[in-house]
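My structure is below; once you've seen it, I'll send some questions.
Shown here: the complex without one of its protein chains, the others still in place.
Chain lettering (A, B and C) follows the sequence in which the chains are written, and residue indices restart at 1 in each chain.
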Amino acid sequence: MNFASDNIAGAAPEIMAALLRANEGSAVSYGGDEITARLKTRFSTFFERDVDVYPVVTGTAANALALAAIAPPYGAVLCHELSHIHLDECGAPEMFSGGTKLLALGGADAKLDPAAVQAVLDAYPAGVVHHVQPAALSLTQSTELGTVYSLAEIGRLSELARARGLKLHMDGARFANALVHLGVTPAEATWKAGIDIMSFGATKNGALAAEAVVVFDPEIARDLSFRRKRAGHLLSKMRFVSAQLEAYLDEGLWRRLATHANAMTARLAEGLAAAGIVLSVHPQANEVFPRLPAATIARLREAGAIFHPWPMAGDSKDARTVRLVTSFQTTEEEISRFLAVLGC
Amino acid sequence: MNFASDNIAGAAPEIMAALLRANEGSAVSYGGDEITARLKTRFSTFFERDVDVYPVVTGTAANALALAAIAPPYGAVLCHELSHIHLDECGAPEMFSGGTKLLALGGADAKLDPAAVQAVLDAYPAGVVHHVQPAALSLTQSTELGTVYSLAEIGRLSELARARGLKLHMDGARFANALVHLGVTPAEATWKAGIDIMSFGATKNGALAAEAVVVFDPEIARDLSFRRKRAGHLLSKMRFVSAQLEAYLDEGLWRRLATHANAMTARLAEGLAAAGIVLSVHPQANEVFPRLPAATIARLREAGAIFHPWPMAGDSKDARTVRLVTSFQTTEEEISRFLAVLGC
Amino acid sequence: MNFASDNIAGAAPEIMAALLRANEGSAVSYGGDEITARLKTRFSTFFERDVDVYPVVTGTAANALALAAIAPPYGAVLCHELSHIHLDECGAPEMFSGGTKLLALGGADAKLDPAAVQAVLDAYPAGVVHHVQPAALSLTQSTELGTVYSLAEIGRLSELARARGLKLHMDGARFANALVHLGVTPAEATWKAGIDIMSFGATKNGALAAEAVVVFDPEIARDLSFRRKRAGHLLSKMRFVSAQLEAYLDEGLWRRLATHANAMTARLAEGLAAAGIVLSVHPQANEVFPRLPAATIARLREAGAIFHPWPMAGDSKDARTVRLVTSFQTTEEEISRFLAVLGC
Partner (left out) sequence: MNFASDNIAGAAPEIMAALLRANEGSAVSYGGDEITARLKTRFSTFFERDVDVYPVVTGTAANALALAAIAPPYGAVLCHELSHIHLDECGAPEMFSGGTKLLALGGADAKLDPAAVQAVLDAYPAGVVHHVQPAALSLTQSTELGTVYSLAEIGRLSELARARGLKLHMDGARFANALVHLGVTPAEATWKAGIDIMSFGATKNGALAAEAVVVFDPEIARDLSFRRKRAGHLLSKMRFVSAQLEAYLDEGLWRRLATHANAMTARLAEGLAAAGIVLSVHPQANEVFPRLPAATIARLREAGAIFHPWPMAGDSKDARTVRLVTSFQTTEEEISRFLAVLGC
């Protein structure tokens, strides 16, 4: 009953099998191998458009590289105050970009509020030398609270951003979970909605360590290969990362895994609701945030459940919000045991 | 017959087996897992001293993190002009440190010449505000030319460095190959000779992607955990990197693999010498640099041999130096075939 | 009637005279001159403590250097959301520090709210590798809204900061105006209240271009000389900056000039109040923020008054807040003319 995160899971068997296959024979190093060569086509097919793909091993690296490629050092990136890039990367975007400022905004359900975005754009007029210059907007899909932007919501943000010449970045550490929820194509969920560059995550959804910066408009990020190398993220035996990504796209593995993870969260949410527990946010992907009585939390922990507290407005000493994350490895049996402790 | 590099090899079976074992069950993410927890003890035993260990996935990351931890932005790192940190990392040390300058020096056999080191120290007096301040000296063991510093040579450099308060860094991407050649203990080869911090390499010698910054004096690098995180090098499923390192140290795997790689180079060198080929550098680890007649190069390539040209002083149109690297995977049969083409 | 800022003024005659005197004869360059040598003693006397002084030519440089000296690249600086370092320096602190994050907090009257400070400290626990590490707190004295922190207020912030090991920085671009308002000694207003390092401003109060980083605990900023040089802020003819600072401290020039500037604002505020104008903030130094009817604004501009709009909560289409800044050069006649337009 480990709901601490989706990255406490190991790797999916299909990914491990791909690793073992990739280990046969020798291969050109630093991404000159055949598996890596195939990725561009695989991702271009996946996204129905010619894209560039830069595999890396962490979401932090993907995010920081993508943002450094689209925002100058004197620039600013608009993001949500709960975003991973702002809160949980120990300043990686600032390091990779040479000091670009993240302007953290509010917004319900961990989603950027268009009005807040417009207010910041108004407060930082173009060309005023005293202010950092808004250069990019970054949104997380699915969000840090397990919610999912609708295509219309992304479109609205894209419109505001584009009107000021900003580029749009998507932190897709849990992109598969969002896709499954939305039921749209990868193309519709990204560049057709206005996304210029994304961090494509696979690690949380079944890979060992595999993410990729995907660039929809190659013009905007011509220098990513140099930036990746100098960040120490060009692996000499790159085939082992590429093989994970290839297997992840193969035969819809990403979809099967994410569908399962989302379903487990849905089941949890259902059970929690049935037990009369308040959900602090409406779950749409693979995370649910119930507000639990202190006694319940204690009972769950005693029973072996693992999860993190997640303080939210509305919490009291007697009832606190916690975060429960499900993954491709979560079993129905774990869910049942968890709900059983709740008395469902 | 692929002698292009030791990183064209895959992973050793023992490493792969460790990966598969590490995949069982869930584990605390971001290095909070049990395998990672064991590493500190394993490396401390290996080095006969209490050390700190920061696993990463590339040698470039290990080098850049280690140097950023011991040299301030206004500092300078003395290194050889052929060193990987200076030539082959696209400015990673400069990025991680915020602009520290690498002062690249000459020296035979890719080894730092103590006289050149002293000359630079004299040219950059302490406290003169116009100059960058020498803060660290970095040496590569084994070197980029497959030579190995003797303990006395390291000791001499350490003495010079210490007299000016510089820290000593060792780029140990091929540390195992050097250890096997020297026949000394890891402790003797490092901190007992004056090394403060090292990049401990496993990738070139059998891992998929596993290196570590090893700190012999934990005081000097208290902030490495933050620096690693913000460089995007703290993997969420860190157990998969740690498992490789653990297996690498286990039952002397590192030694077996490096012994084989070195032996293959020795065999190559012997055969080349027997064929009357000039070796541009005396091989001591797993690289050999023969100067080959143009016709021989063509014949070898035709036979399927893969290797890189390595221009050196003394080369002519008719005879050019090439680099041949052997690895744990190189077979005696490959060597024999290669030498057979040479007519041995 | 130019109330746009205090930096639209030129230099005080005493400062100009000092410049002319400093121009006699030759002098050792890069701060090796006699005037610069005297500064350490002059400032130590002024602050009743042995301090280090690093003259520069802009407040932005002073702020960015001071913060880079006390906050690591993976660190965070707590500051007010209206602070100059956050809003008006185009990312200078981030550039000088190599990416340190500014955490911008709210607080009435442009003053940091201790509760908000504590909340951020709680949200960024020490040692959690995912978060930037709070390293410094920066407050502006007098503030960007012309208010002045009381010694008790600074003391409270200092207490919170110190409990977590943070250093305290004061942006003293208008320090003289605050001192005059507080009526305390420079020592009481700074290190005795817990300030570790400050940006000491003279430009806005009568110098051409002269600020200084003043370090109260020299241990904390041993490397400032290198940081200043590498930021291009070590002037070769440094005597010309030092001469301004010397003259500024001489015979209380700073006090005379600031007393006048504050008095002019007091007079303005009095007249505005008499005219029934709402002041959006209670003025304590040399800035006043009246909310003026649109028609009045138009009439003032027509009469030649120069000032900037300063949007504030409570403004409407009919009445908007503007900022009026007085300086050592503002004349009573200008005030009278301005008030006359208002119909006073």
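FYI, a residue touches a chain if its C-beta (ideal position, glycine included) is under 8 Å from a C-beta of that chain, and two chains touch if they have at least 3 such contacts.
Just so we're clear, the structure is a prediction, and the values are computed from it rather than from any experiment.
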Residue touching the undisplayed chain, where the options are A:36, A:83, A:133 or A:280: A:133
Residue, one of B:98, B:172 or B:271, that touches the chain absent here: B:98
Absent-chain contact - pick from C:36, C:83 or C:203: C:203
Absent-chain interface as seen on chain C, which is shown: 2, 4-5, 7-11, 16, 19-20, 22-30, 56-62, 64-65, 89-92, 95-96, 203-204, 208-209, 226, 229-237, 240-241, 329
Residues of chain A in contact with the chain not shown: 30, 72-74, 98-99, 129-130, 133, 223, 225-227, 229-230, 234
Missing-chain contacts mapped onto chain B: 73-74, 76, 87-91, 94-95, 97-102, 129-132
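Throughout what follows, only the chains that are shown with their structure count from here on.
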Pair of chains joined by the greatest number of C-beta pairs in contact: A-B
Relative to chain C, chain with the most remote C-alpha centre: B
Approximate Å spacing (C-alpha centroids) for the pair chain A, chain B: 34
Whole-Å separation of chain centres (CA-atom averages), chain B against chain C: 50
Two or more partner chains touched - positions in chain C: 73-74, 98-99, 129-130
